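Heads up, one of the protein chains got dropped from this complex, but the rest are sitting where they should.
Now for chain A:
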Amino acid sequence: MQGSALLLRMRGLQRLNEVSTSKIPKEPASRMVTILFDGIAYGMLLFILACGLSVTLGLMNFVNLAHGAFALAGGYITATLMNRAGFSFFLCLPIAFLFSALIGVALERTLYRHLYDRSHLDQVLFTIGIVFMTVSAVDYTMGSGQQMINIPTVLRGRIDLLGGSIGVYRLFIIVICGLLTLLLQLALVRTRFGSRLRAAVDDPRVARGLGVNVNLVFAVTFAIGSGLAGLGGALGAEVLGMDPTFPVKFMIYFLIVVTVGGASSITGAFFASLLLGIADVAGKYYVPKAGAFIIYAIMVLVLIWRPQGLFVKGATR
């Protein structure tokens, strides 16, 4: 029943799509470039925000719904430092990373580690509680309005690239996030820490027996994931907005990234983020009436096709 209703809805969507594309007479390539570019920037941002979640969920097998709270911390520290203390935006980015990473470590050492062995339901209840507490605490202390940051003039404006018109700030997001992605992938695959992490995840007992300090590895990983979310929050405040409900609003997006990408690899989350980012932007551009629904449709289709997500390598556990 549900399947057929869904199919009907899809067909409806398709029809909408046909109608509205036929309305636009020509589709110059330059527009496609701009849309594609905006989509990639959005996707990259989603990736930086969500990759920490895919690490904790996929590698450490821990359901952390409070992931968005770290992004919130990064966004708020940036807005506060810039608006009240006059810090430069570029300086705020690493600060946001460190700030969120520190909070991450503190929480991991005091709270999270007690829940690694608990059931997923306990983890969900615990972390959703943290989300609500964060939202209320930030609302109470900082007010519920949007946090405004003014990005430096260097990053404003637009340039022409490949025939399309492109926002400098979005280009900046793509470059930063792209570099981070490369770095993460290399660290995970090529470094000693990466192999320790993979060993710790695959079998913590054996890894401990071989002298790997599993607790430390997990703590560092968690900190990096939180830090990246914080950086994502700082970068995203300009594009996505930043208010106390951010962790709730974007929780769905993070979870979609992880489910579509498959909760086991950074590569999966990366391609899933790009796919969703591009689909979301293009959907809203070409089919504004159904735009907000497109990413859900994609998620459903992907999960029907590959229930484990796009990039899952066999059965990990």
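The definition used in the following text is that contacts are C-beta pairs under 8 Å (C-beta built on N, C-alpha and C of every residue); 3 or more make two chains touch, one makes a residue touch a chain; residues count from 1.
Convention: contacts and distances are computed from a predicted model.
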Completion exercise
Matching the hidden chain's UniProt record against "Stage V sporulation protein AC", "ABC transporter substrate-binding protein", "Oligopeptide transport system permease protein OppC" or "Thiosulfate oxidation carrier complex protein SoxZ" returns "ABC transporter substrate-binding protein"
Exercise for the section: Based on the whole complex, identify which of A:L125, A:A187 or A:V239 touches the chain you can't see. Expected result: A:V239
Exercise for the section: Looking beyond the chains shown, say which of A:Y76, A:F126 or A:Y169 touches the absent one. Expected result: A:Y169
Problem - Touching residues on chain A - with respect to the absent chain - result: 31, 34-35, 38, 42, 139, 143-146, 148, 150, 156-158, 165, 167, 169, 238-241, 243, 245, 249, 280-285, 288-289, 291-292
